[in-house]
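Left out: one protein chain. Kept in place: all the others.
Note that the chains are named A, B and C in the order they appear, and that numbering of residues resets to 1 at the start of each chain.
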Amino acid sequence: MKRIGILTSGGDSSGMNAAIRAIARSAISAGLEAYGINYGFAGLVAGNIRKLDSSEMDGVIDRGGTLLYSARFPEFAQEQTQLKGIAQLKKFGIDALVVIGGDGSYHGAERLTQHGFNSVGVPGTIDNDIPGTDFTIGFDTAVNVALDALDRVNDTATSHQRTFVVEVMGRGAGDIALWAGIAADADAIVIPEREYDIKEIAEKINRNYANGKQHGLIVLAEGVMSAADFKDKLDEFSNFETRAITLGHVQRGGRPTAKDRVLATRFGDYAIRLLLEGKGGLAIGIHDNQLVATDIIDTLENHKHQTDVSLYDLNERVRF
Amino acid sequence: MKRIGILTSGGDSSGMNAAIRAIARSAISAGLEAYGINYGFAGLVAGNIRKLDSSEMDGVIDRGGTLLYSARFPEFAQEQTQLKGIAQLKKFGIDALVVIGGDGSYHGAERLTQHGFNSVGVPGTIDNDIPGTDFTIGFDTAVNVALDALDRVNDTATSHQRTFVVEVMGRGAGDIALWAGIAADADAIVIPEREYDIKEIAEKINRNYANGKQHGLIVLAEGVMSAADFKDKLDEFSNFETRAITLGHVQRGGRPTAKDRVLATRFGDYAIRLLLEGKGGLAIGIHDNQLVATDIIDTLENHKHQTDVSLYDLNERVRF
Amino acid sequence: MKRIGILTSGGDSSGMNAAIRAIARSAISAGLEAYGINYGFAGLVAGNIRKLDSSEMDGVIDRGGTLLYSARFPEFAQEQTQLKGIAQLKKFGIDALVVIGGDGSYHGAERLTQHGFNSVGVPGTIDNDIPGTDFTIGFDTAVNVALDALDRVNDTATSHQRTFVVEVMGRGAGDIALWAGIAADADAIVIPEREYDIKEIAEKINRNYANGKQHGLIVLAEGVMSAADFKDKLDEFSNFETRAITLGHVQRGGRPTAKDRVLATRFGDYAIRLLLEGKGGLAIGIHDNQLVATDIIDTLENHKHQTDVSLYDLNERVRF
Partner (left out) sequence: MKRIGILTSGGDSSGMNAAIRAIARSAISAGLEAYGINYGFAGLVAGNIRKLDSSEMDGVIDRGGTLLYSARFPEFAQEQTQLKGIAQLKKFGIDALVVIGGDGSYHGAERLTQHGFNSVGVPGTIDNDIPGTDFTIGFDTAVNVALDALDRVNDTATSHQRTFVVEVMGRGAGDIALWAGIAADADAIVIPEREYDIKEIAEKINRNYANGKQHGLIVLAEGVMSAADFKDKLDEFSNFETRAITLGHVQRGGRPTAKDRVLATRFGDYAIRLLLEGKGGLAIGIHDNQLVATDIIDTLENHKHQTDVSLYDLNERVRF
């Protein structure tokens, strides 16, 4: 092992730069060379590849987004394109590839591994919906960004005795909604993992108004339905004033939290240490607070992210 | 003069609590009593009025929203309702009323003044669209909240080479869009006060991409059109990838900035000092960095807020 | 079990209010009554105790500090004083006590338990130095507050090619220093758990300057020595310009992060559920991401907090 490549793919998440830095620095520290691949798998196939110096990694740990850029590249589903990518890696003398990203990015890394090119996946996505890890890079930042918005919305809602339906990101997983919802004292959290009854939610909010609460808050995961649609349905059962908000893409970027930076640093360094031990074809993760690495093919094909739905029940006990 | 009343009305803005505190404390400091009226003009007519102690004003300066609550109350356009409000004020022995709020709130204060009840308007709205003042309470906070979102969006946009259309609040005025847009290095700022040509905007963004800029940003004032509509029109002239975001109600609440707290404190205290001098029927403001007070009836009927459109031209020079 | 008491003791930490809310709400939700004890053990002995309604718990989850106040009360080390406290609890019909706080607070809970009064400890301290848990309430917020400061200091240090020694809280444990230091790209992290060689640190910083880094950053745990003293020693071995900063008490308060709010909510609810199962005399914690409860006497007498020093080695690999 002499050279490792790094790319980011899929939606950006805060802490990706911290992961890039950790991978590059940990590699350099072990006597390897680190190469950055711009624009994800598209850049890989195009050979948009450059050596990374340690000093380039100064001043990036606090930046959102990804300095290696990302790009959509559905063409990478084709075997021929994958082989072109491997040819580029070999041309640059790269022995192993670390891919930071979400589900789709992992599938790219899985394919390369299946073709015999040692590829490791580092989970970077705000949705927290990747198998093989309890937490992904960017999740903590996204939850805190959503929470900032919810705290502000609570001020406005209370001032006007209104109820807000706030849609947070999470197409396939309710994790952001659960964490931000508990933290914001939401009356109801609506996630794909659990049944919901809009009439019951309306009644609960009415009950809370009657008990002196000055506002209502529903935190809704994107994957369930849109905030506007939810508001319309809620209005059928309620006579309080309701507003819908979709937080959208403002949840991705921004300065990463300490937790995301440390997690990204641990993941990145762990990937390099495993590669140095001769291991590969792995999905990096954290499980029960321990760094773990599982077979990337098995992880993607046989496992699914498990949202901690006990948090849903918890919220029912503290916000009844 | 022995007792003054305070109410907040219209959309909440950050710093309203700082204004309430300043009015109450400055009144108490001058030997007056301060009464808070809950739920705006609705609460006024209903007699939802209570004495405010100085110690209740501890720990409120840093809170968003309004501790006196607000409420929509179109009925206050009727003279009979206005007279009921005055009757309540007299019942509580209140000699003058300070109303914190936006355009509609000012009209309420204007009506009471026309009926002979000394009422003073303090400008509190995030939109900065009130005549008689260069800046309103909550504007600076709203701009910074919008800017936080824009900075994050820039991270994501750069990571993906995308262009974002971000709609900020401002139904009648482009002030938030102008300030946040300049501060976020926006390629284009679209406001009601200025003509715009979507084709030219698309060309400018294309030019910037060609010069190495990794993303595009358009900041759009709510009053022009929706972000989704703007994106659709932009897509007709462009082939870059575009996303639309509407920041919405997250821009209202939250911890007020230092500027909003100091401005609110100056306004509130100034209102009391003018009342103590026997003046009334005034709109409080700041003009060219000096506290000013103008006749509330004349201000509302003969003046309009002037957005500083020189900022628009400025942005064209620094983001060409 | 009918009534539970809640008190906060020792230094405040962000998320204590979230814990109070969770304990009170979870108790009320289970049919119990919740009583708040003001001013810690001092208020307990004085009988400063009041019933908490669920609606009082609205709007507190986002507030720093503790709404039940805290107080130093060394007199509680005396058995007689402890028995007075128990008498007060019995007078109010309280069957079990949940104490939120740090080391000293736990000892109070331990004493009451030894006297036969069922007391549960919930770990709330920014230092993360309590046995029986991997993380304490307030730690994540404190790390992020410290990190905000370090990010800003890095801007200034880079502008002037300076090295800053920043002292963060942590009398007995280097956890804040480790997390904030890794996240801020610190050249060196100095903690009580590890030997350090100031000359080597100076040499490392010199090496980094030579490699193009524009500044130096040393994050120092309070327990090692003061920033001013460290700077003086460093100056003996270096010729770069150095400044010392002590962050101090600004690290305690402020809006809690999502992680601290969720952790506090889980801890508080778990304490109530254990009490409902008839258990008691416990220290609540989280270990390997699972809620745990250990015997409070055994925990305090036979266990010590284990700082994760693997993070120290990690930093050496990513910031060489």
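Criterion: contacts are C-beta pairs under 8 Å (C-beta built on N, C-alpha and C of every residue); 3 or more make two chains touch, one makes a residue touch a chain.
Computed from a predicted structure; not experimentally measured.
**Q** If I'm reading the header right, one chain is hidden. Which shown chains does it touch across the whole complex?
**A** B, C
**Q** Looking beyond the chains shown, say which of B:E33, B:D140, B:E167 or B:E222 touches the absent one.
**A** Looking across B:E33, B:D140, B:E167 or B:E222, the contact with the absent chain belongs to B:D140.
**Q** Using the touch definition up top, pick the residue from B:F41, B:F164 or B:W179 that touches the left-out chain.
**A** Result: among the candidates, B:W179 touches the missing chain.
**Q** For the full complex, which residue in C:S26, C:T113, C:N154 or C:S238 touches the chain that was left out?
**A** C:N154
**Q** Tell me which of B:S54, B:Q78 or B:N302 is the one touching the absent chain.
**A** Answering carefully, the residue with contact to the hidden chain is B:S54.
**Q** Contact with the hidden chain only, please: which subunit B residues?
**A** 18, 21-22, 25-26, 28-30, 54-55, 58-59, 61-62, 134, 140, 143-144, 147, 151, 154, 158, 179-180, 182-185, 211-214, 255, 257-259, 261-262, 265-266, 268-269, 287-290, 311, 314, 317-320
**Q** Could I get the residues of subunit C that touch the absent chain, sorted low to high?
**A** Its contact residues with the unshown chain are 8, 11-12, 14, 16, 63-66, 69-72, 145, 148-149, 151-156, 158-161, 164, 214, 243, 245-254.
Please note the rule applied: only the chains that are shown with their structure count from here on.
**Q** Using only Cα atoms, superpose subunit A on subunit B and state the rotation angle in degrees, rounded to the nearest 5.
**A** 180
**Q** Roughly how many whole angstrom separate the Cα centroids of subunit B and subunit C?
**A** A distance of 39 Å separates the two centres.
**Q** Between subunit A and subunit B, what is the separation of their C-alpha centroids in Å?
**A** That gives a centre separation of 35 Å.
**Q** Show the residues in subunit C shared as contacts by 2 or more other chains, in ascending order.
**A** In subunit C, no residue touches at least two other chains, as defined above.
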